[in-house]
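Every protein chain except one is present and positioned as in the full complex.
Naming follows writing order (A, B and C), and every chain is counted from residue 1.
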Amino acid sequence: MSQVTIKLEDKEIYVYEGQIYIPNKYAAGTIGSKVLINIRDKKKLLGMRCPECNKVYFPARQTCVECFGLLDEYVEVSDKGTVMTYTMCNESTIAQPVDTPIYAVIQLDGADTGFVHMLGGVEPEKISIGMRVKALFREKEDRRGSVLDIRYFKPL
Amino acid sequence: MAEKKKKSEPEYIFVEFNTPRKYRWSTGPYVGKMYHEARMNKKLYANQCPKCKKMLWEPQVVCGRCKVETGWKWKELPQRGTVMQYTFIVYPMWDPHYGEKFANPLPNAMIEMDDGTVIRHFLEETDEKKLKEGMRVEAVWKENEEDRGEGTADIKFFRTIDK
Amino acid sequence: MADRVAICSAGQTKYSPDRCDVREGDLAYEAIRQVLDETGLTLSDVDSAVTTSQDFWDGRTISSMNIQAVVGAHLSHEDKVAEDGLNAVFAATAQILSGHVDVVLVVSHMKESQAEKALIENAAMEATYLRELGLDFLSTAALQAKRYMYKYGITAEQCAKVAVQNRANAKNNPLAQAPMDITVEDVLSSKILSTPIRALDAKPVSDGACAMILTSGKRAKKITKKPVYVMGISNCYEAHSPGERELADCNALTIAANKAYKMAGIKNPLKDIDVVELSEEYSYQQLMWLEGLGFCGKGEGGAFMDSGRTKMGGKIPVNPSGGMLSGKPNQVSGLAAAAECVLQIRGQAGDRQVKGAKVGLAHGMTGMCGQHQCVMILGK
Partner (left out) sequence: MANRVAIVGVGQTNHASNRKDVTQAEMINEAVRAALIDAGLKMKDVEAVFTSNMETFEGIYLPDHGASAELGMIGKPGFKVATGGTSGASVICEGFYMVSSGMFDITMVVGFEKQDSGDTTAAITAATTPVWGKGAVTGAIGEFAKQALSYMNSTGATEEHASLVRLKADRAACRNPHAHLRLGLSSTDEVMNSGYLVWPLKMLDFCPQSCGACAIILATGKKAKKITNKPVWLVDAETVHQEAFRAGTFGDPTGTETYTQHVACENLYKRNGITNPRKQIHLAELYEPSSWEEMNLYEHFHLAEPNQGWKLVEEGVTDIDGELPVNMSGGVLSTNPIGATPTIRVAEAALQIRGDAGDRQAHRDVDVALASALGGPNWTVLFLLKRFT
């Protein structure tokens, strides 16, 4: 905690440089836990199908975005997919897990929706929309039940 | 992070985020003036509402009660007052601004200063039995100027006095 | 509807990269004082205040406590809408039409300079799958921009033109933060933030506030000679995850606009609307929003820009104020857009006046890739 004084005309103004620090811990819930545990333990990607409109979501979710249907049927989707869009960050932020990540929306084979993750193991200029990619999982001992248990997607 | 399984309960995953968010809060000119007087002169200054003539603590551009602009009329407040209401935290709480737990116990009071202005602050007295409504207190400042500059926090606490 | 809702006055601060000289209340009051002065009302005349601000940006739980005194909320009605400021007008409109209140003060304030954008925006990401990736509104907007440009063949030059045109418009707006004489080449050679978005494609960090007084149409006639009416207003949500929506289209905006058009009796927006004020954090968004609002077909935003119709003096001038790209804070932008429309319709917009402007469209958005869209039609 520190403060800086600035003077404006005849007025003194103090600027406090401080923080708000409240740790947060979010439950992934029944569905999210199942998806993350399958990634961690089996390198398996679980999606879910909407019983009403048949749309397959990966990652699995409780409620259909299209029709408000309540999803209940797990479906395994492929670890291979197609890049729908991507971006290369030029500067890193404090929130990012790696320096200058390349983010992409990837539609995995068997899913009707995109999965947001990172690309790696590829020259940036060689990335294109429509490119085929495959998930690269972390080593078993490094997987902790997180979306980051997938290190990134690399070109097929 | 996974939480260890209890008997017959499925394993649940949790995702944790622990990065503090940084801010640059400004006092603005009104609270800034109060800060400056406290830091330089160990004095309590507040601005006065032109309508109800009450001292505004916190100093502000508009008097909330009268809903009129206050202007820039300042007065020094007395540093002695009477405890109107008090309490003390028994259960130690997390302070999100310092990222640590508050001191414990932490007697906290609304103090009616001798001109009628009400200030919230901490009390020196931590013995529950010695706290009472109506007790007389006065401000105790942080000694070194370089430790001051945090507005009302430049007052360490209010200590009990005889009258 | 029994009566109409009128805007009696709108006030804005000058937008600035860093207002560390004021507290939130001081900042909001700069705008509030203008509307009180213009209408001759006092804070005691205000029946209800609808404010918009965000706890995350103010760094204060219940951020509206920063401004209770200056909005006259002492023993009075106040509500805080935690979306873009234009949504406060939506809430105020409902309050007035329901007959429960007559005079509403709408206020929006924001000091972007005092907080960490990337962390706050990251906290908006769904926690199980998106947040750990470190996404923020810049990286997700870049995903959207790339998809949009790919799907419809929009070029970087067309996006850059938006950046150039908005900053040039800002030169005629004394409140604008960052008027600039720049060229398409300047934009295309500016630093890359996140491909394909470059520094000059993005809005700058901005602080400011905007205030407005709304009343019933009947009351307005006693307060101002130049009331501007809320003819239509609505808003709409989009899906959250960038993977679960067609990023290249803004369906929520179309739905919100159609509801607002219906309320206002607008059949052909290109013909019926005279001036448009949009909220776009990044240049590509203006092209998308023009499509979503029905000024052109899907994927035609780039060509529409090329046609010059959105220029000052064109068929439908867009962002005479310079828009968000010339510096307006999140949360405030949509309300500021409405404030600019008020000036335009009243004929008080000075050097940036759109001749004969009678009907204006103000737009505000909140969230990732324009997830929440609000549209208002204003008229005489």
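Keep in mind that, in the parts below, a residue touches a chain if its C-beta (ideal position, glycine included) is under 8 Å from a C-beta of that chain, and two chains touch if they have at least 3 such contacts.
Owing to the predicted nature of the structure, the values given are computational and were not obtained by experimental measurement.
Student: Shown chains touched by the missing chain?
Tutor: Listed by label, the shown chains it touches are A, B, C.
Student: Looking at C:Ala6, C:Leu105 or C:Ala124, which residue reaches the missing chain?
Tutor: C:Ala124
Student: Taking the entire complex into account, which one of A:Asn38, A:Gln62 or A:Thr82 touches the absent chain?
Tutor: Of all options in A:Asn38, A:Gln62 or A:Thr82, contact with the hidden chain holds for A:Gln62.
Student: Extract the touching residues of chain A with respect to the undisplayed chain.
Tutor: Missing-chain contacts on chain A: residues 1, 14, 16, 18, 20, 22-32, 61-65, 68, 70.
Student: If you put the missing chain back, which residues of chain C would it touch?
Tutor: Given the touch definition above, chain C has residues 1-2, 23, 48, 54-56, 59-66, 68-69, 73-83, 87, 90-91, 93-100, 120-121, 123-128, 234-240, 244, 251-252, 255-256, 259, 366-368, 371-372 touching the missing chain.
Student: Which residue numbers on chain B touch the omitted chain?
Tutor: Residues touching the hidden chain, for chain B, are 3, 12, 14, 17, 23, 25-27, 31, 58, 64, 84-91, 93-97, 102, 106, 108, 110, 112, 118-122, 128, 133, 150-153.
The criterion applied here is as follows: only the chains that are shown with their structure count from here on.
Student: Is the chain-to-chain touch network here best called a line, a ring, a star, complete, or other?
Tutor: complete
Student: Have a look at A-C versus B-C and report the one with more C-beta pairs in contact.
Tutor: A-C
Student: State, to the nearest whole Å, the distance from the C-alpha centre of chain B to the C-alpha centre of chain C.
Tutor: Taking the mean C-alpha position of each chain, the two centres sit 37 Å apart.
Student: Hunt down the residues of chain C that sit against at least two other chains at once, touch-wise.
Tutor: 20-21, 59, 116, 119, 127-128, 132, in rising order.
Student: Indicate the residues of chain B shared as contacts by at least two other chains.
Tutor: 15, 17, 19, 21-29, 31
Student: Provide the residue numbers of chain C that touch chain A in the complex, in ascending order.
Tutor: Within the complex, chain C touches chain A at residues 20-21, 59, 116, 118-119, 122, 127-130, 132-136, 138-140, 142-147, 150, 191-197, 239, 241-245, 247.
Student: Residue numbers of chain B touching chain C in their complex, please.
Tutor: Answer in residue numbers: 15, 17, 19, 21-31, 60-65, 67-69.
Student: In their complex, what parts of chain C are in touch with chain B?
Tutor: Residues 19-23, 25-26, 29, 33, 42-44, 56, 59, 68-70, 72-74, 111, 113-116, 119-120, 123, 127-128, 131-132.
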